[in-house]
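Here you go, one structure.
Only one protein chain is missing from this complex, and each of the others stays in its spot.
Chains: A and B, in written order; residue numbering restarts at 1 for each.
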Amino acid sequence: MIEVAIKNFVEFEFSKPPLYGIQRLRLTPKENEKQKIITWDIILKGARKETEYFDHHGNFCCLLTFEKDIKTISISAEGVVGIRQTIGVVNDLSEIPYWLFKRHTDLAKPGRSIREFCKQFSDDIVSDLDLVYDVAKCLKKLLTYSIGTTKIDTTAEEAFLLKTGVCQDFSHIFISCMRELNYPARYVSGYLKMNDKEDQEATHAWTEVYVNNLGWVGIDVSNNIIVDENYIVLATGFDYKDAKPLHGIQFESENNSIKTAIKVQQQSLRVKI
Amino acid sequence: MSFFDEMFADSETTRSCYRKYYSWLNSPEQKNIVKRKDEAENVFRRTGITFNVYSEKEETEKLIPFDLIPRILGDEEWRMIKKGVEQRVRAINSFLFDIYHQQEIIKANIIPHGLINQNDAFLPEMIGFTPPNGIYTHIAGIDLVRTSEKEFLVLEDNVRTPSGVSYMIENRETMYNMFPELFSKIKVRSVTEYPSELIKALKASHPHLADENCTVAVLTPGIYNSAYFEHSFLADQMGVELVESQDLQIVDGKVAMRTTQGYKTIDVLYRRVDDMFLDPLSFKEDSRLGVPGIMDIYKSGSITIANAPGTGIADDKAIYSFMPKIIKFYTGQNAILKNVETWRCSEKDHLQYVLQNIASLVIKEVHGSGGYGMLIGPTASKKEISIFKSKLLRNPSNYIAQPTLSLSTVPILKKSGLTPRHVDLRPFALVSPNSVFVTPGGLTRVALKKGSLVVNSSQGGGTKDTWVLEEE
Partner (left out) sequence: MLGRNAAGIYWMFRYLERCENSARLLRAGLRISITQSDYGSQDWDSVLTAASIKPIFDKNYSECNSANVTNFILRDKENPSSVLSSVKQARLNARMIRTVLTKEVFESVNEIYFNLKDLLRRPVTEAALPKTLDTIQRQSALVRGCLHGTMLRNDVYDFARLGTFIERGDNTARILDMKYHILLPAVSYVGSSVDISQWENILRSVSAYQSYRWLNENELNPLGICNYLILDSRLPRSLNFCSKNISNNLNSLSSFYINTFPSFEISLEFSRYLENMLIENVFKKGLHEFLLNFIAKFNAISAQIEKDFRFYK
């Protein structure tokens, strides 16, 4: 098992503090057979925790509200997560039936071009797993990673037409294809540990596809397809909307800026005997 | 087509439950009763019992016409309705628990998962979560139509935020005021206890608090909502606050309302805001009618929301057609109140049948309400039918079809005298942890246009006071 230390720091800054601000955090790694929390803390400045609970996907959520009349609010989610090496397949205990992951969602709804693209995969399937990888590889070839071409609410179809986007778009496109091909698929937000780079600007996103008799297979279309022990899951959802690490509303604030700083580093390697 | 009339068995005989009333009506003192119609209307106008009509420019408040002739049910027929409603409401709650947990009914191949999967009323947020005491529909309204002496059919279940109960009570108050002598002659079961039964049921839905410590509030979208009168009426009658989005926020892990002295926790929220507007963090992000974070508080177990979010999956028109099977599956019994035969246009052979028999059917949108967007085959023109056909073919799964029913009639009072009009009945049920309360009577809606089968107030329908006679 490897231990990875993570620190996810988010700071809101307002020139005029909001009348009211509320945030739902999914900033606690989701525990499953592949990853376990060793320590984890959420430290708030200028905000208070209202409640915490597990949502329907099994994500640990924390609801917080901003303190009144405060211009700078910071959230730091930090701790150590133990990761087991696996072949990239996980199972978890969410009660959501698999077929519900075939339901199209607003952000990952296929349009004409995605449906057209999916047609090439409908014949002579070798195995489910092969098909999943085929689609992923094909998309990886087709899409170019590029920041600034898409927005936070760009849909799968819109991004697919542009043939570019960021990890969020790639995941939506892939989810949309998999559901079109009748596979349950879900969005994953989390961290990717990179050997050459501890400091990162944003959380990562990838996809999990449910394959019968196997489990949830992780696929990262924006990188090397295979999701290995370098990936740490924060939250899963039907699409970005219910897996996003931070989701909130501010009322009557002005000039808000959000700064994010993420650090992901390996601590030690423990070999289980 | 001949219709069952509830007052007259034939031109000579009055049905037994109407006998006393009819002889009163025919007494010399009531010769001028028709002149008292305005009196009732003035009462409604003065007390502000109005409803808002959408998409009208100037005058947005309207009165629902009230007819002075009561709709009367005998003790025996009522007992059957009551049993049927209770059974149905219990089955609906079991269904909701199951569909948001183990989904045995799908595993048993009784309901296809596609029906749930495609349905926006199904809220994944509710999966694996058990509302306090396992109650989903604290308040339910079941729409019934009568087709013969013995037969009441369920037309529709309303388990989201059923409305109309304020009219039921105000209709009775108006009758008490106008004809006090009638009620000493004829023993009619009271409906005015409804608000106290409602607050009892709501308070009982909080699992951790004793009654006196439990704060209940009614959440309304605001004064422009069509049912605003009812919201304020119920809050007033229960003696609880009527709150709007702007009054609420999350304080100390609870939903709280802003009072003159600071924030006060709400334990049970009777919300009259639709699921999609309830929490902008969970549903429609631009909703200004809900409370951001209320779902988080709900899932932490710190508030009861009545009715629970996601109940809409049970009163959907497509699910409706499975209701007899649902009742059988969860209660082991046959449905006491039968369904109206229903064709689901999503299924090929059903669609085929509907297209062939369109002129004799009523076709409704699966998610429609208020009598909008439907086709009544027998009264539709050829052109209307052909337009509707193409809509139907474009999206068959959006429609269901039912035979044109011969709804029973009850006379209304016109200048020319009594004249029959079609009616329906919406009894209201309240679900508590250990009991189901069905208010004796309910709301009778009446189509005021001759021959019309549409009773919705938004389509020119009126209401009548509904009497259930005391046991003789």
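The definition used in the following text is that contacts are C-beta pairs under 8 Å (C-beta built on N, C-alpha and C of every residue); 3 or more make two chains touch, one makes a residue touch a chain.
Bear in mind that the values here come from a model prediction, so they are computed numbers and not experimental data.
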Problem - Of B:Ser27, B:Thr47 or B:Gln333, the one touching the omitted chain in the full complex - result: B:Thr47
Exercise for the section: Check the options B:Thr13, B:Asn109 or B:Gln261 and report the residue that touches the missing chain. Expected result: B:Gln261
Problem - Option touching the unshown chain, where B:Ala235, B:Leu278, B:Ala380 or B:Ile412 are the choices - result: B:Ala235
Problem - Positions on subunit B where the hidden chain makes contact - result: 45-48, 222-223, 228, 232, 235-236, 241-244, 246-247, 249, 257-262
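Please note the rule applied: only the chains that are shown with their structure count from here on.
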Handout entry: Mean-CA-position distance for subunit B and subunit A (Å)
Key = 42
Problem - Contact set on subunit B toward subunit A in their complex - result: 101-103, 106, 113, 116-118, 124-129, 249-253, 280-281, 285, 292-293, 296-297, 299-300, 302
Fill in the blank from the handout: In the complex, the residues of subunit A that touch subunit B are 20, 22, 24, 50-53, 55-56, 61, 63, 65, 94-97, 99-100, 102-103, 238, 247-249
